[in-house]
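One chain of protein is taken out of this complex; the other chains stay put.
What follows is chain A.
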C-alpha cells in the first residue's frame, strides 16, 4: 500500500458525512429563513391553498354578469379567460406599465387583471426616476431599528427561554421543549 508522499497520512481518506447533520446553520440561511417566515405572515391562506387562490383561473366571476338584468349566456369559457390572462401577461409596455393596446373585453371594458403585481415585484421595478419628487418611497418610511434589545422567548411554548439551539440559534426553555424543537422545527433539516 502506498501512502501519499510529502504529507502526513490522514486518519481516513473518506469524506466526513456527519458534518451536514450537526453543522451550524450559517447567518445567511438564518436570515433567509426569518425573511421567509415574515413573508408567510402576510399570506391570506395556508401555503398550499395560497397558490391556488392566487392563481387567476379560479376567479372568473364577472361583476357585470352579476347584476340581475344581465343577459343570460355568452360567458367566456375557462379556456378563453386563461388564454386572455396569458396573452395579457406577456404584453408589457414601456415603464413596466401594461401595454395600452391591450384588447378590450367583449363588453368594451379593459382587462384590469393585467395590472396584478405583488408589492415586491412593483418595488423591484421601480426606480427613483420613475417616481415624482413629492411621492415618498415605500422603503423610506419603514420603521427604523428598535433601541431595545430583543428578548428571548421559547419557540415552542412561548415562555422565557434560557437556552439557544446550537445549530440554528433558536431559543428554547427546557429539555422537553428542546427535544420537540429538534424533532420538528430545527433548521438543520430545513435550511
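Everything below uses one rule, namely that a residue touches a chain if its C-beta (ideal position, glycine included) is under 8 Å from a C-beta of that chain, and two chains touch if they have at least 3 such contacts; residues count from 1.
Following the convention adopted for this analysis, contacts and distances are computed from a predicted model.
Q: According to UniProt, what is the chain that's been left out of this complex called? Choose from "tRNA-splicing endonuclease subunit Sen34", "Integrator complex subunit 14", "Mediator of RNA polymerase II transcription subunit 17" or "ARPC3".
A: Of the names offered in "tRNA-splicing endonuclease subunit Sen34", "Integrator complex subunit 14", "Mediator of RNA polymerase II transcription subunit 17" or "ARPC3", the absent chain's UniProt record gives "ARPC3".
Q: Footprint of the hidden chain on chain A, which residues?
A: Those residues of chain A that touch the unshown chain are 34, 37-38, 40-46, 49, 52-54, 56, 58-68, 70, 72, 75, 96-97, 109-110, 112-113, 115-119, 122-123, 125-126, 130-148, 150-151, 153, 156-160, 184.
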